[in-house]
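A single structure is presented below for examination.
For this depiction, one protein chain was excluded, whereas all remaining protein chains were kept in their positions.
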Amino acid sequence: MPDTSITRIEAEPGQYGYTFGGREPIAEIKPGTLISLRTLDCFGGKVRSVTDLPSQVCEFPYLNPVTGPLYVDGARPGDTLAVHIVSLTPASPVGISSTFPHFGALTSTSHTPTLQPPLEERVWLYDVDLDRQTVRYQASRSDYTVDLPLEPMLGTVGVAPAASEVRQTIVPDVHGGNLDTPLLGPGSTLYLGVNVPGGLLALGDGHARQGEGEVCGVAVEIAMDAVIVVDVIPGVPTATPRLETDTRLVSLGAARPLEDAFRISQDDLVRHVAQLTGLDLLDAYQLVSQTTEARAGNVVDPQYVMSAGIDKRYLHGAAAYHGAHDQLRAVVRSG
Amino acid sequence: MPDTSITRIEAEPGQYGYTFGGREPIAEIKPGTLISLRTLDCFGGKVRSVTDLPSQVCEFPYLNPVTGPLYVDGARPGDTLAVHIVSLTPASPVGISSTFPHFGALTSTSHTPTLQPPLEERVWLYDVDLDRQTVRYQASRSDYTVDLPLEPMLGTVGVAPAASEVRQTIVPDVHGGNLDTPLLGPGSTLYLGVNVPGGLLALGDGHARQGEGEVCGVAVEIAMDAVIVVDVIPGVPTATPRLETDTRLVSLGAARPLEDAFRISQDDLVRHVAQLTGLDLLDAYQLVSQTTEARAGNVVDPQYVMSAGIDKRYLHGAAAYHGAHDQLRAVVRSG
Amino acid sequence: MPDTSITRIEAEPGQYGYTFGGREPIAEIKPGTLISLRTLDCFGGKVRSVTDLPSQVCEFPYLNPVTGPLYVDGARPGDTLAVHIVSLTPASPVGISSTFPHFGALTSTSHTPTLQPPLEERVWLYDVDLDRQTVRYQASRSDYTVDLPLEPMLGTVGVAPAASEVRQTIVPDVHGGNLDTPLLGPGSTLYLGVNVPGGLLALGDGHARQGEGEVCGVAVEIAMDAVIVVDVIPGVPTATPRLETDTRLVSLGAARPLEDAFRISQDDLVRHVAQLTGLDLLDAYQLVSQTTEARAGNVVDPQYVMSAGIDKRYLHGAAAYHGAHDQLRAVVRSG
Partner (left out) sequence: MPDTSITRIEAEPGQYGYTFGGREPIAEIKPGTLISLRTLDCFGGKVRSVTDLPSQVCEFPYLNPVTGPLYVDGARPGDTLAVHIVSLTPASPVGISSTFPHFGALTSTSHTPTLQPPLEERVWLYDVDLDRQTVRYQASRSDYTVDLPLEPMLGTVGVAPAASEVRQTIVPDVHGGNLDTPLLGPGSTLYLGVNVPGGLLALGDGHARQGEGEVCGVAVEIAMDAVIVVDVIPGVPTATPRLETDTRLVSLGAARPLEDAFRISQDDLVRHVAQLTGLDLLDAYQLVSQTTEARAGNVVDPQYVMSAGIDKRYLHGAAAYHGAHDQLRAVVRSG
């Protein structure tokens, strides 16, 4: 019987990380154990009012802190880590968003520079109503308000990269990182390939909600109380992050240009479906072509993210990763 | 009271078109009148079995035929055409898909050439069950089958381009064309800017269903009996195609690389939301950032398509194009 | 013996074109005959001083006029047209350049939109000194001047597209068009596939000089007196424009993103070298990899252009297109 008591991980102020890789674990965790932890918002809590401009109160590159890394008992290179998100509860009554000079999809950036001046930097605050499960958009230049559904998610979940690389947490890649997909909320399981002993999982960048593409570059950022449970699938590698919910099997691709993120996600889904169903590669290509959901994660980071998702009903009951998602769901229910 | 009798447009065999622009209208239609017409499948009906390989039975560039163009009474350059899709009924019991040499997102193509040999060309047939509203996927190399929902849509709807251009129907751009978004089904209204007198609307490329991105390049292609109704919004230009359903307001972008299609769709949605709500541009940018759905249309054509959609509830009742969508819905209900 | 008297083509004011395709020929020309004609600058002569802002004095889409089309005797679909540029002489003492709102590589554009305001629109005039073969750059906000070499070229040379398409002259593609490569100067031969009887060649957009990439979107634009001679290579198709000088064999690729333009140009050069030398495809790939020059044409138009060039000395004397370039050079020398 799995141990379903909750283990609390406490990160000390100096323990938050700004990279995947290059850091010592702050704790060791056991597969199958419920883990509770706090994640900071992407500004590290430094933006508290509309006059706290991120470029003034934050210090580059100390953005997008993650909690961790966590050493997962028994995880070895070549394994896969299954990270199930049990619950996400905003740990602040206020979510924050902003424009940020030369960051976002509708502005010139350091990757897509132009000679134009930057957009104005501006901060928006969103009141969170946990009872109604909403966040309130409040325009900055008029009194227009509208309540939006609270749909909590984690923007950044990843492990130490392969090949001794160390990457800023803002970068999404095959090790995970700043994936920024709204699919990564409670009830979903993220699969990440393990590159180093213990995997060295870290997570953060909670969003009270986010549009697909995260076009201005900043979601409704908020500190989050997260409960997760992790499993190790030994001897099964994962080339690019995958994700599973009760109804969807998803592959994620991180790359530029965006069509390459699309290609990576679709190619991986085709190969995964072929492996799970026994379909030959072109038959799987065909099935995926008629059924896939192809949605933007972020289109603002050093690499962009696309997801390719398929309804699990079309897979005749085939279970990804030996049924890891269902087993983790069972852990939660028995907890 | 609008005239809601149905006008039948019959295209003679030689009347199907392979371009937007460069052709004389085959009929004149009146705004507010229900129009019924038949569209051919993208192969022009020439692929009838799994041994009919498109590269052998079809003759380039005679692919993706459209029905039209239709001269819309009163449409003038600078106006917008609102094309409401009332119903789409498969006109064949069998849908067709295929791989096609050097076409699709997971193969090298003429735009993204490599020195590798092409993928195998193969055809799949899908039995349509109108009662159960399904199409049946049947693997070509095993007996794996699965029923998928029938979700009919039109891949290609457009008008004559600006600047005297003539474009193949396979090309999506600001004049519409091969947009290939699953959003373009019954109950949706497509908005297209008018470039020439009468607009010269044409449509075709029915899909029994399609995955987002249309990754293999070919949906479940099928001839379609379509009923549409068209309106003209005088003096209101439309820079890039937009689309509206009962719940969503959507902007479409067509470009390469895919991030530019994303940028175009999001930029247009931001500006549209600003105009409809009175929000200043950065406030609209913020609202869109937290709420947008960003989904792939096709990622296989000479230009790729992304959609940016927002839930109309967040717009405080503001009505796009003076409420054209609701008015066209009313025409249908009174018909 | 070829007829080497010079035939003068005179385009009347109303005869300049803004598209490839969709127009009747203004003259018929014979292969092997020297042809003399005048091309207008890309502004059609309407920008005459630094206060003539293009967005005010020009009318979209009436930009980038071409002289032609010329019906080439004997050219049939499937043939290749060899267009040899004998000489280019500026027909004005002043070249013109400008920034243009939302056009150029270091600004947001209609293809890569942002929410930033456009760059300032500004005009620069360049005095041409034919004796010294220079053009003089004169800063607009200081008295900095510098003389640059006069290196005349044609930005736009093309034929009617395939598949009944009509494209604005600003678009480079497989039919040629706005290629904007500095390689297209006197002494070079451009090879274009013929899509319609007579080919329907048109040319224009003379540049007194241009940087690779044409980063601000506008070269040193100038009306040009051009002498050309054309040949038809029957039964030899050309998939993407190629170019030859006395020392270089070049393939051009037009696409977005820019890596696809690179891929198209390199893929075509590899295949061309394999065909000319008898090398197998991977051997040709290897030879090209170590020797190619890969340079930007324009990175500002609806499609971008890259060139892939190889020194002809590495080809063991193999002659492209049955030696068309040398034969056209001979025509000139005997003229």
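First chain written, first letter: the chains are A, B and C, and each begins at residue 1.
What we mean here is this: a contact is a pair of C-beta atoms (placed from the backbone, for glycine too) under 8 Å apart; a residue touches a chain by one contact, two chains touch by 3 or more.
None of these values were measured; they are calculated from a predicted model.
Residue A:21 is the one among A:21, A:69 or A:118 that touches the chain missing from this view. When you scan B:26, B:75 or B:119 for touch with the missing chain, the hit is B:119. Interface note: of A:164, A:247 or A:275, the residue touching the hidden chain in the full complex is A:164.
On the side of chain A, touch with the chain left out of the figure occurs at residues 18-19, 21-22, 60-61, 110-115, 162-168, 255-257, 260, 263-264, 267, 270, 281-282, 285. For chain C, the residues touching the absent chain in the complete assembly are 97, 99, 105-106, 119-120, 122, 124, 137, 139-142, 144, 146, 148, 209-220, 256-259, 262-263, 266-267, 270, 277-280, 282-283, 285-296, 299, 304, 306, 308, 313-314, 316. Residues of chain B in touch with the missing chain: 106-108, 112-119, 257.
Here is the rule we go by: only the chains that are shown with their structure count from here on.
Comparing mean CA positions across the assembly, the chain most remote from chain C is A.
We define each chain's centre as the mean of its Cα atoms; on that basis chain A and chain B are separated by 33 Å. Between chain A and chain C the centroid-to-centroid distance comes to 48 Å (mean Cα coordinates, whole Å). Rounded to a whole number, the gap between the C-alpha centres of chain B and chain C is 35 angstrom.
In chain B, the positions touching at least two other chains are 256-257, 263, 267, 270, 282, 285.
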